[in-house]
Structure formats: structure tokens, C-alpha cells
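One protein chain omitted, others in place.
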Amino acid sequence: MGKYLETGKVSMKAQITYRFDVGVGSIIPFIRVFLAYALWKVLFAAKTEIGGMSFEMMMTYHLVASFLTRLDQSVNMVWDMAEEIREGRFSKYMVRPISPLGHFLAESLAKTLYILLVTLATVAFLAVVMRRILVPPSSLANLAGACLMGFMGLVFLSLLNYLTALLAFKFNDITGWHIMKNNAVDFLAGALVPLSLLPAWIQDVMRFFPFYYVYYYPASLYLGLKTEQFVTGLIVMAIWIVLLWGLSVIVYHRFRRIYEGVGN
Amino acid sequence: MEKLKRHVRLLKMFFSFRLSNRMIYRASFWTAVFVDVSLFLIQLAVFSVLFYDVDSINGWNKYQMVFFVGTFTIIDGLDMFLYFFGVIGIPAKIREGKLDIYLTKPVNTLFWLTFENMDIGSLFTCIPGIIMVVTASVMLGIRITLRRVLGYILLLLMMIALLYNLMLIIRCLAFFFIKTGALDELEGELIGFSFRVPGIVFRGVAKFVVYVLLPYALLATIPAQFFTDSLSGGMWLLVIGVAAAFTLLAQWVWRLGLKHYGSASS
Partner (left out) sequence: MIEKTALDSFDLKIEEGELVGLIGPNGAGKTTLVKLLCGIIQPTSGSCDVLGFTPGMLKNEFRKSFAVVMGQKSQLWWDLPASDTFALNREIYGIPNGEYHTNIDYFSDLFQVGDLLNVPVRNLSLGERMKMELIAALLHNPRVLFLDEPTIGLDAIAQKQIWQFLGQVNREKGVTILLTSHYMDDIRHLCRRTVVINSGQKVYDGPLDRLLDRFQDHRVIHVTFERETDPRLDYPVEWLEKSPYKAVFKISRELAKPVLRQILSMYDVDDVRIEEEDISNVIERIYLSGNGGNNSGQVS
């Protein structure tokens, strides 16, 4: 366990040296919210409710969602890991008593923790500035539920990204896959538009898949919507996380055998 | 003239190289097409969801929106065909010192980096775009005149060049900073948004920001507006001015970056 803790600590330290990157990253929620505001202001000009939400709820939704999307740092780690595999440096995991999955998760969560502090500050600032067009969390219980669901969403995304990076064992260039996955996930998880805008039957189907609970559901829960789906949501997420975990282990071990450790 | 011919020949070489490179990885070629098509579909999905029951936005009607979507699809296809993969590869070359090889060859370095990764597969993405644009014009009952078409093409080319400069400026920051991942993400937000939502939704200060300072909103909006509606003289001036300004800015940042590279590498 200790080695993963160390991994986390080192990751955190590395983050701090990349001030520019972190600085720019903290602007992203601003831009997201700014763009969302411009769009929804216009869309709400003719209506008072879209997808079961008022304008204020929609803005709050986007603020919460943009906060959550910032938290996932594993998506950027895919490039580095894929490169390690391509260049034959991945063998370091094979000769050392450390699980690459454990390492990946530890690093990802450490980065998230660090980003959390910076992002929280940014979002809090935005919340104050935008207070007139936002709604507060519907209840403490719902907020707690949203946090829990959000955390599970992060774990799921980390596993998904780890699997994506593993594709580098098989494919020379995973850029295309990764980009496509990101776009698909963004859409399916409700980062671009709340899923409540989709036809009802599609929403019902999506409830059995993890993406529904990554951004859309935590944000909805915050708003006090769809609270009745909480328990099923937890179960679905838990099952998917276990599935992906198992898949990660299996895929890694299979690829390991065909891995030549070939580098430059 | 000779110089131009030489550069055209080089372009052809880069193109054929990429083609044969792609052919070696047959899977990769079709993967790219698959990815492009899926991306397009997702964009379309988002767009439909947002504007599904919206009949008009700030004066634009449904078919103008379709025309808008078609336009950004064409721009996207063309930028990926021409320079997208070349430009996004620049930061890695800077960081790994691979730029050295390019610098020692008697070819304009920026030209080479920009066009060495042309992607023929991306041209396929233009097809749905063109279909949408044509369909929308028919539904809108627009008179297709030579002037309209030429103006549209001219604006398309200007916007493709503008996007190039915007992308280049961001990549050049790799000369100065070790990690620029967040910047790529930010750019992704801006481009993604300007491809999903027409710039006409913006007003006032916001409009100034996305039309002049970070002119991503111009990209698909302006050509679409010209063709389906009209572009005022002032707007033309603005567009030309912004495009020119960012061309100069990009060249300046690139030169600055090279200078920095030339003093800091080991």
C-alpha cells in the first residue's frame, strides 16, 4: 500500500511544478460556464423550462458538471502511458513488484486531489459571481450522494482510461480511439448537454450504463432531481467498476504475454 | 515562381508519403475514417439535442443552423486534411529535440511541420458537410449565384487559415512551457463550442471576446452567415482584420519560439 501512497505524493509534487498548466486549467471552468451561459440564455429566451430544468438550474448544472469534468485527470495520463508502452519503457512494471493499474489509479487520484483544491477555489469564485443565476444544493443528503456518485464516476473513468491506454499494446497509434472515446464519453455522460434532453426511452436505457452516472446524475442529484434513482445507480456503478477492474487485469495479463518490450 | 513550384512538389511528396505510410497501417487508415465519422455523428447528436425543437435563434432559422453544421463539418474535414495532424505534432518535436532535424534541412521548417501529416481520410468528412450545405440552401430557397459561392469559398479559406493560426499559436507555447495539456483542453472547449453553437448567440462584450480576442466563433458562423443571409461591410472588415492580425501574431510567436529554442536546447 505504501508504494502507492508514495506514487501519489510524487505525482502531487510534479503537479506543482507545472504552474502554467495548472493556471490555464483553472480558467477552463470559467470558459465552460461562459459559453454555456451564452448558449442557454438564448435557448431560454422562448421557454422557461428545458429538460426539466429552469435557466438557473441549467446554469447550476453546467457549473457542477464542469467542476466534475476538471476532476478527471486520468484522461491526460493516457498519452503518457501509451507512449511508455510504445517506447518499451513499460517493462519497468514487469520487473518491479508494482501493479501498473495500482500505479495508474494512485497517480490519477493524487492529481485529482491536487486539482480539487485549485478547482474548488475557481468554482467557488464563479458561484459567488453568478449567485443570482444559480441554485444552492437541494439538500445536504443529496449533496453527499452527489459527491459519492461523483467519486465512483472518477474511479470508473480512471479504469476506462487505463484500458484505453492498454490498447497501445495492440495498436500503433491510439490517438484516434482516445479522441473518439473522449467525445463519446463527454456526450454520454452529460458533460455537453444534460441527458434529460434526450428522449425518455434513451434515458431509460442509459440508466443501465455507467456513463449516465458519471456527470449527469451527480449534477442532477445536486439539483434534487431523480433522487429515487440513487440506490439503483450505486448498484449499477459498482457492478461496472468491478467489471472494468476485472477486464483491466485480464487484458493486461493477456497483452503482457505478447508484449515484446521492443523500443527504440 | 520556381519557389512556388518547389513547394507544390514538396506538398505532393508529403502527401504521397502519408498515403503510403497510411497504407502500411491499413487498419489505421480505416480507423481514422471511422473516428472522423463517429466524431461527426456525435457533433450532430449534440446539435440535434440542443436545437431539436428550436425554430429560431436570434434570427437564424432551422435550415440556417443546418447550413452552419454543414459548414463546420467542411472546415473540420479540410483542416484535418491539411494541417491538423502536422500542427498538433509540433510540441512533441520541440520537447524531444526532433526539431533539430527539420531545422537543418533546406526547407522552410514551419511549412514542413505543417504539411507533413496531411490526412486524406479526413476529406471524407467533408462529404456529409457538403450534403448538408447543399440541402439547407435548397430548403432555404437561396439563389445560387457565382458571387455567393465564390464569397463562401473565400471565407471558408480565410477561416481555415485563421484556425491554423490559432492552433499554431497554442502549439508554439510548447517552446516556453513544459506542460501545456490544459491549454489543449481549453482550445478543445473553444473549438468544440464554436462548432456546436453559431456565434450569433453572443451579444455585447461576449461577442467581442469570441469574435475578436479569441475568434473561434467566427469560424463556421461567418461563412454560413454570408451565404444564408448577408455580411455587412463592417463585418467583412472585421473578419479580414482579425484573420490578418492572427496571421501576423502566429508568425511572430513562431519566430520568438524558434529563437528561444535556439538558446535553450542542450
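Letters A and B name the chains as they come in the text, with residue numbers starting at 1 for each one.
The working rule: a residue touches a chain if its C-beta (ideal position, glycine included) is under 8 Å from a C-beta of that chain, and two chains touch if they have at least 3 such contacts.
Remember, predicted model here, so these are calculated numbers, not experimental data.
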| item | value |
| --- | --- |
| Which displayed chains the hidden chain touches across the whole complex | B |
| Touching the absent chain when the full complex is considered, from B:L10, B:M139 or B:L173 | B:L10 |
| Those residues of chain B which, in the complete complex, touch the missing chain | 6, 9-10, 13, 17, 20-21, 24-25, 97-98, 100-101, 103-107, 109, 259, 261-263, 265-266 |
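FYI, only the chains that are shown with their structure count from here on.
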| item | value |
| --- | --- |
| Centroid distance [mean C-alpha coordinates] between chain B and chain A, Å | 27 |
| Complex contact set, residues of chain B against chain A | 25, 27-28, 31-32, 34-35, 38-39, 42, 45-46, 49-50, 52, 54, 57-58, 177-183, 185-186, 189-190, 192-193, 196-197, 201-203, 206 |
| For the chain A and chain B complex, residues of the former touching the latter | 17-18, 20-25, 27-28, 31-32, 34-35, 38-39, 41-43, 46, 76, 171-173, 176-177, 179-180, 183-184, 187, 192-193, 197-198 |
